[in-house]
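Missing here: one protein chain of the complex. Every other protein chain is in place.
As written, the chain order gives the labels A and B, with residue 1 at the start of each chain.
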Amino acid sequence: MRVVFKKSYDPDIDLHEHGWSRGKIVVLLGIMILLPFFVGEYYLAEAANTLIWALAGMGLMIAVGHTGQVSLGHAAFLAIGAYTDAALMNVGMPFWVALPAAGIVAGVFGAVIAIPAVRMSGIYLAIATLAVFVIVEELVILLEPITGGVGGIMAPTITFFGISFDRYGELENFYWLTLGIVALVTWGYANLMRSPTGRSFLAVRDSEVSARALGINVTRTKSLAFGLSSGVTGLAGALMGHYIGFFNYELFSIFISINLLLVVTIGGLGFIQGAFLGAILITGMPQVIAILRDNLNASTGIDIGSIPGLDTMLFSVILILFIIFEPTGLYGRWLKIRTWFEIFPLARRDMFRRQKSYLKTERMK
Amino acid sequence: MELLQLVIGGLANGCIYGLVALGFVLIYKASEGVNFAQGDMMMLGAFIALGLGNSEQAGLPFGLAVIIAIVLMFGIGWGVERVVVRRIFGQPQFALVILTIALGFVFRFVAGSIWGYTPLVLETPFAGMNLRGGGIVISVSDLVTIAVTVVLTLALWAFFAFTKIGLAAQAASQNQMAAYIVGVPVMRINSLIWGLSGAVATVAGVLYATRGAIDPNIGLLGLKAFAAAVIGGLGSLPGALLGGLIIGVVEPVAGRYAPGELAKMSPYIIMLLVLVTRPGGLFAQIQMKKV
Partner (left out) sequence: MSLLQVKDLAIHFGGVKAVDGVSFAVEPGEVFAIIGPNGAGKSTIFNLISRIYEPTRGTIHFDGKDITGLKAHDIARLGIARTFQNIELFDHSTVLANLLMGRHTHSTTNFVQNMLFMPKVRQAERAHRKRVEEVIAFLELEAYRKKMIAGLPYGVRKVVEIGRALAIGPKLILLDEPASGLSVEESQDVAFWIEDMRRDMGLTVLMVEHDMSLVTQVSDRVLAVANGRPLAMGTAHEVQADPQVQAAYLGTPGEEAA
């Protein structure tokens, strides 16, 4: 176990309590920056995709993990982000205007629908977001002049000062751009969580009555959180649009909303790191399945490639297992493993036993 | 006339939404959460009936096939509660939401692997039969749907109002802790309710299948049924049915007089309107948490 002696409050206020953990982040970021020099085109594209999913996951994490607002319709905000960005760039706006605009439009939209929705308790908000998702999907089809309707829309190539960030032509550039945006958002998110705003999110998540008694305006806090959540997801949507290149409303199906929920739940609710772990899992899984499939096919001749929906099925089973056996997600499991090693050999068997909370019910007792 | 025709077809559709919505409500009362696999349970029930009844499959008589399907789905619902849902008792509500969404995918995968993804038609004794009169055509399956829904609703109501288990379930749904303390076997009742909602879902699925072809994705109808349950106010059985009927009727009527996209949105728009004006649904049963 590492003991940190403190002479001021600053180490507690800083993002990292000690140099070691700051060093780890720097090394990780360094590896990510240098990645294009080590891996091929295919894996670099996958890495960019993972980053985009992590970004969207962070968006959802703000709502679900940190404010306790479940959304089943976050694909709607991906769509709003993607269409806003593409539509603005198609009328000649530069990317550095279109991208923030995509985030802001999605964010404002999210915040506005959250205002009536926050009056509803947990499950009803989830439902309302689902309805919003369906409505947005149909609106995309209706607003054909802007969105290209069923036919779809093209996300133009990004260029800054004459440098191209085309996803196919200059993949490294696109990857770095994505990495930069993700790093920036992560930094802002982490800052938010160590500030009064982040604490008010957690307060609202854990006990609304006491949050109120402490002077926290629950409606405003929830709608701010939901707005930020939608905004970040909107940014991810814009990047996703550029990553895919040409898309229509089908890109943002209800399954994307559910995959996003998977990202945050499996990754670890309430941890920013969880969004990344979840994103790695969800984008890595199809690769693993593909490799297994090829091996299986080569060694035994059994071809499971012909079974449609196998990926989704496996995801679902993993999800079920996680919810039952490890509700804190991958990151929660990692924390436990780390603690186990840090205090070795002092860990007791019941140390990580879950607190049963049978009485937790939203009905009046 | 045309409107009347639309309304009757809509009512029959609405009955199916209503039945699936009943399943939502049952489980909401038992587990205080939403079973997002309800639509997929409906789908699975329909496929089991089809697998047992259709001539090129098991080929049992229609009635027998349906009854076996109902019993099997009761068992599946019961088992899901015993094996999975019970373990997450006490976790936040949305754990159940995510869990059941995942379960829905599993059901869909199972159905898809067995019966494939091309639409299949359930063979029924009354397929293609119509009644004519006064310028309108009513299909027998519409009438059967409406009749079965009425009977099933009455049966459920009687179950909860008169039987010992039904009364205990009522008590448990109002205050699980208190019921547990006075000796109501809350856990066993929850399993029973899940079984029951599996059975109701099967009936809904079979009725759905009498009206058109089915494929593993028809479970998505659950979303609309869900809107119905919410309009009625998740805790109310008659509310669920009413919500289903409202949606069932509004949809085709809106489709007739407004652009198609608007018609598709209509259930959700109604739901949002209800949620905004009456956050607990038309038959609100939500109470504030006491501190």
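As a working rule, a contact is a pair of C-beta atoms (placed from the backbone, for glycine too) under 8 Å apart; a residue touches a chain by one contact, two chains touch by 3 or more.
As the structure is a computational prediction, the values presented were derived from the model and not from experiment.
Novice: With the missing chain put back, one of A:Gly23, A:Pro94, A:Gly180 or A:Pro196 would touch it. Which one?
Specialist: Going through A:Gly23, A:Pro94, A:Gly180 or A:Pro196 one by one, A:Pro196 is the residue touching the chain not shown.
Novice: Hey, which of A:Ser21, A:Ser164, A:Ser210 or A:Asn295 is the one touching the hidden chain?
Specialist: Touches the omitted chain: A:Ser210.
Novice: Could you tell which one of A:Val218, A:Met285 or A:Ile324 touches the chain left off the display?
Specialist: In the complete complex, the chain left out is touched by residue A:Val218.
Novice: Go through subunit A and note every residue touching the omitted chain.
Specialist: Where subunit A meets the chain not shown: residues 9-10, 12-13, 188-189, 191-192, 194-200, 202-203, 205-207, 209-218, 224, 228, 270, 355.
Assume only the chains that are shown with their structure count from here on.
Novice: Once you find the CA centre of subunit A and the CA centre of subunit B, what distance in Å lies between them?
Specialist: 32
Novice: Sort out for me which residues of subunit B touch subunit A in the complex.
Specialist: Counting only subunit B, the residues touching subunit A are 32-34, 84, 87-95, 97-99, 101-103, 105-106, 108-109, 112-113, 117, 174-178, 220, 223, 226-227, 230, 234, 259, 261-262, 264-265, 268-269, 271-272, 275-276, 279, 286-291.
Novice: In the complex of these two chains, what residues of subunit A are touching subunit B?
Specialist: Interface residues on subunit A, with respect to subunit B: 64, 68, 70, 72, 116-117, 119-124, 126-128, 130-132, 134-135, 138-139, 141-142, 209, 254, 258, 261-262, 265, 307-310, 312-313, 315-317, 319-320, 323-324, 327, 356-365.
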